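Up next, subunit A:
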Amino acid sequence: MSESSDPASLGPNVRQTAAEMATGDRTETLLQTEDLVKTFGGFTATDSVDFAIEEGELRCLIGPNGAGKSTLLKLITGTLTPTDGAVYYNGHDITDLAPNKRVDRGISMKFQVPSVYGDLTVRENARLPIQQFADGAERRQLVRESIDAAGLSGYEQVEASTLSHGQQQQLEISMAASLEPDLLLLDEPVAGLSVDERAKIAERVTRLNEDEGIAFIVIEHDTDFVGEIADKVTVLDEGDVFREGSIEEIESDPAVKRIYLGEDDGGDE
Partner candidate 1 sequence: MVAASTPSAITRLRNRLEGPNTIGNSRRFWTALALVVVALIAFPVVGGTGSQFSLFLVLGLLGLSLSLVWGYAGVLSFGQVVFFGIGAYTFGVVSINVPTPAGITGAVFAGVLAGAVVAALLGYFMFYGGVRDVYVTIITLVSTLVMLTFMAQTAGSEWTIGSAALGGFNGMPAIPLLTLGIEGVFTFQFVFNDLELFVPVLGVVNIDPFYYLSLAVLLAVYLGLRVLVNMDFGRVLVAIREDEDRTRMFGYDVERAKLVAFTIGGGLAGLSGVLYAARNVYIDPSVFQLYFATLPVVWVSVGGRKSLLGAVSATVAVEYVRLSLGGELALVVVGALLLVSILVLPGGIIPWIDDKLSDGRLDVSDVESPETPPEATEP
Partner candidate 2 sequence: MSRDSISRRGFVTAGGAALVAGLAGCSGSSSEGASTDSASSSETVKIGVLEDQSGNFALVGDPKYKASMLAIEEINADGGIDGKEIEPVTADPQSDNQRYQELTREYINDEAVDALWAGYSSATREAIRPIINRNEQLYFYTTQYEGGVCDWTTFACGPTARQQLGSVLPYLREEFGPKIYTIAADYNFGQLSADWVKVLANENDAEVIGEEFIPLSESSFGSTISRIQEADPDFVMSMLVGANHTAFYEQKASSGLDVPIGTSTAMAQGYEHRRIDPPAMANIYAGVNYMEEVPTAGNTSDGGFVDRYYEKYPDAPYLNEEAETNYFTTYMYKEAVEQAGTLEQPDVIEALESGISLGTERAPEAPEGGSIELDGATHHVDHHMWVMKADEEHTVEAVTNEKIPEQFLSETVGCDLTQETEQTQYTPVDYFEEAE
């Protein structure tokens, strides 16, 4: 992976050298949080969350609104710093690491609100993440792949803001995936999409997970979508892990339905 040639490129070398990877103790766990707490003044968003993701795992995160899903994601990407507790990635403590440094380590994210660069063309959007680690012919190749994977070939010169909601989601997933991350976080990727657009995204995520071994944490309310793609599901309620298991276990568990429907079942002690 050659460092991109132009001197003023500020993007860091995305892929870490093999040596650096080796020193971390080689566990299967890719990401782990220990008693992760985040409070906003009086309100506790996450309440000592212990949560772990294995390499290559596709985990879905569900739970009622305000359960702390987005906060947990932001603590992992570094946009928020926790009040207490720690986040480990590949065995390294990244609790206080800057967001862009975490991207170096292989964490990438698609935002809840689709945020592609509206004024730029599809090609310019796709090129941005790739330009920091690829150059010349290789860069053109990766950009073309990224656009094709998003189903937007032929749209290279189109201004991103004029794309449909679904197309923008696909483009942003391509951009996040083009960093060749180990862990890709998606925040409600199919919210507000039509049925066939959801199917396309589901197929896209599964392909990235199986073909390229990218681990996922996907926040999504649509249980059919979750059922289709999830290896394992975690249910968050009032800032803490409430249940964890396969989609079947979760769907059949009455307590989960109750917290969704709002009856307070007094916890599961």
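A quick word on the picks: all candidates are chains of the complex that A comes from, given by their letters.
Note that in this section a residue touches a chain if its C-beta (ideal position, glycine included) is under 8 Å from a C-beta of that chain, and two chains touch if they have at least 3 such contacts; residues count from 1.
Worth saying up front: this structure is predicted, and the values here are computed from it rather than measured.
Undergrad: For subunit A, which of 1 or 2 is the touching one in this complex?
TA: 1
Undergrad: For the complex, give me every residue of subunit A touching candidate 1.
TA: Within the complex, subunit A contacts candidate 1 at residues 4, 6, 8-12, 14, 77, 79, 98-100, 103-104, 108-109, 111, 115, 117-121, 124, 127-129, 131-132, 148, 151, 153-155, 157-159, 162-164, 167, 175-176, 179.
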